[in-house]
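Have a look at this one before I ask anything.
All protein chains but one are shown at their positions in the complex.
So, chain A:
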């Protein structure tokens, strides 16, 4: 979630070192806060820690450490040394305090190289502590609220990501013979080293035994802390999420999906429900991996699910401080959804269609026309911020491209888009027929018959995707994902066109009203009122005409939960309405007798 913050920190840490040592003044409120935090950590009082973390820390940051005021008050929380001297030297408390300290620097200020190294070393300490606790298997030294656990791991990867960005920028500056931090970089090769980050996460996951827990939460043989300690379980679980993200950032989508093999999608209340950011992050990276694997149908479903979920909970999550980032992710997911539906048209939830129509009409139209630069624009906006895992040791003249990771993914993606290019055209001709001669189709498509046969084969191949029904994210059967199905018989193409029609009730009320007005029909309530079956998308062979709705009754589409019924009817007056209702109720009673 945190990967969208801008980070251009190139400032070196040299200036801080030269400052004369002076007694750091810790304001009373902050002193009090730190004392309480230390106590709650010691007593493992999770609700208290949660309050301190979610509310007090932000309030104090806002009040005392909002921006640099003068030379001595530089907008940072008190340095860790001062806190150690004045509050406590409890090691765990200090590690967690530093975690907050560096996080504050990253979010409000320009991190210096010292900050980056400090944050790395601190995370190493914390994760090593966790791993050794988990391996011993008694109890975690630390008990934290879920939000903080999520944030620790999320920030860990975010700091890694910004470090890679910083490193590439530095090398780029160096290549142009400009002033840079290259010496600091060379002197500290192991700071945020990709293999180390990956291996920390992997060890954390393995030691927590989270995968065994997810495979079989009720197992008799409860080895591993994931079974006993909620904090340990969440460290493992969010570790999986960050691993998913790491693999995606490196462009390894297959491994990314393998990481979430055992995620509890089938549970009534999966663990990712706890933290909205986790919910969104999981679906974002999962959907993106599907997109890159050309499993567009699965990608569409993944994005659509989470977008609908977000719209339902938008009121609830507003308070979360990550709200803005979630909005941004939502926007990105809409972009990816637009891309997917342009490549593989699928029926969408009506509310999403409406959003697309309202918010992105121009992008939608451009994608439908197949404009390559629109695909590029949206992809670049919505893709994760890919990282280059390492820098080759020989940086020859001009060979270093600091944006290589992003360009690699983009170019490969655009290549796929290009290959899909001809499909819509050939399908749109085929939709018009149930059978036709290859020669005629060739004529329509302006190509020779031989070329057309190749093209048909290509359509056959490209319209088939793996689609997941249930099971692990990578599972799935290859199936047809197109409105047109066909086969060749000698020189004839036989076609089954499946036109997806919307169920009556999916047509929005707005549209209905429009129709009423146009035809001038004021609906009257009568015995001939028709009520449709519960809405379901149906595949129909023949175009279906919506009957002129009279007193149309719509049942809103809902996923899960009991079906709620509501009636929206246009009546000439309330009296007529009530009269008809009582008549109808009589009728029902008679019929029942």
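Annotations for the structure displayed:
Please note the rule applied: contacts are C-beta pairs under 8 Å (C-beta built on N, C-alpha and C of every residue); 3 or more make two chains touch, one makes a residue touch a chain; residues count from 1.
In the analysis below, contacts and distances are computed from a predicted model.
Only one chain is not pictured, and the protein name UniProt records for it, out of "Trafficking protein particle complex subunit 6B", "Exosome component 7", "28S ribosomal protein S9, mitochondrial" or "CSN8/PSMD8/EIF3K domain-containing protein", is "CSN8/PSMD8/EIF3K domain-containing protein". Annotation: of A:389, A:417 or A:444, A:389 touches the absent chain (contact as defined above).
Residue A:251 is the one among A:78, A:236 or A:251 that touches the chain missing from this view. Here the missing chain is touched by one residue of A:121, A:331, A:404 or A:579, and it is A:404. Mapped onto chain A, the interface with the missing chain covers residues 194-195, 198-199, 202-203, 206, 250-255, 258, 292-294, 389-394, 399, 401, 404, 407-409, 411-412, 415-416, 419, 453-454, 457-458, 460-462, 464, 466, 478, 480, 485, 487-491, 496, 498, 531-533, 538-542, 553, 564-567, 569, 581, 584-585, 588, 591-592.
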